[in-house]
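A single protein chain has been omitted; all remaining protein chains appear in their positions.
Moving on, here comes subunit A:
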Amino acid sequence: MEALSWGGIIAQLFLQFTPVWIALIATFAVSIVFKRNLGLYGKLFDSVIGMVGFAIVMFWVYTALFTGLFDMIATHDALSQVSGMKNKVPGTALRRPEDGQFAWYLLGGDNLARDVFSRVVKGSVVVIQIAPLATLFAFMVGITLGLPAGYYGGRLDTVLSFAANLILAFPVILLFYLLVTPEIVATGLPQYMAVVLFVFPLVFFAVLIHSRFRTQPGKNKLYLAVVLVPLALLYLSLINEAGSKIAFWPLDFFDVPGGILVVFVSVVFVNSPTVFRIVRGLAMDIKTRDYVAAAQTRGEGPWYIMLWEILPNARGPLIVDFCLRIGYTTILLGTLGFFGLGLPPESPDWGSTINEGRKLLSIYLHPALPPAFALLSLVLGLNLLADGLREESLRD
């Protein structure tokens, strides 16, 4: 086999991403045709910046989906080493490709002779799995605490704000080092934090449903059961892990792979105070509006007002911040990987691969640059998407 030229590499890369291109074109075609019926999401397709951002974000989402679920885009395994491919430049052909094995390392090999391209693509799975979900959890925590703090004010607000400022005044990297080291993980502290932090979605949904249907007991019980039972099972299996401090047998259906839970917890912990402050500010602003006064006069309970009157009206800034925050979480995950904290060292996530690649940076560029560009593009996409959303939501 011949080594590929740069043109050949680009063509092959383009071909490898074929399913992503198809999915992207389909998404855009459908969205643009129906954009008048799709609310804020449809309006996104009126702004060029928003569309560019959305395209970049969806590119990585689809890449992660096709790689993680169908094992399509990656050309090799993220961990398998092929002899003779150590630090080889992009486009090098394998020495003796077996049948059905892809014949080139499209973006070269790293210092352990693994395929850089496949690692970047597999790394997107790790990032796309953790970042949005961790952000969502941070939002649940921030909303559940921020709404009462802003709505009631007073002593509750003072205490919660003080706690939030406490976490915000902490240098993030120091916190990561304190939470993620193996000794602390062995004490079970991150797990206890998980117990506290992951209960917030349960509380959130329980209060959300109960405050709405409290006068219709039949519906109330049904909806509560439908939502809470699966969530509670998920919660219990999430915090449960055999061989750790919290391990009770019957309710452990899946295990979170090594280190990911700890990383997840620390990222949620760092993000939630900022969300809390934003939600609190919005709640303080919105509670003076007339429709809140109307609901109070109607005799609605405080939680109904918070969750069904204030929260829907705060959605614009929250959605924008959600996009920005996913980007920030991605950066945090990269930071963790960069310092080799939490995730296992062979993990293909972008931060870890950048950290590995930087050690030989003065001689070989190709192992470090693709993950760097991948991370940069995803965060940039999210920022542009947030900008587009902000522009469109301010328009009306």
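List of remarks:
Note that contacts are C-beta pairs under 8 Å (C-beta built on N, C-alpha and C of every residue); 3 or more make two chains touch, one makes a residue touch a chain; residues count from 1.
Heads up, the rule we're going with is that contacts and distances are computed from a predicted model.
A chain of this complex does not appear here, and its UniProt-recorded name among "Putative membrane protein insertion efficiency factor", "Dipeptide transport system permease protein DppB", "Acyl carrier protein" or "FAD:protein FMN transferase" is "Dipeptide transport system permease protein DppB". Considering the full assembly, A:L178 is the residue among A:I22, A:L178 or A:V226 that touches the omitted chain.
Taking the complete complex into account, A:L166 is the one of A:I22, A:L40, A:L166 or A:A294 that touches the chain left out.
Residue A:I354 is the one among A:L4, A:L65 or A:I354 that touches the chain not shown.
Residues 162, 165-166, 168-174, 177-179, 181, 183-184, 186-187, 189, 327, 331, 334-335, 338-339, 351, 354-355, 357-358, 361-365, 368-369, 372, 375-376, 379-380, 382-384, 387 are the ones on subunit A that touch the missing chain.
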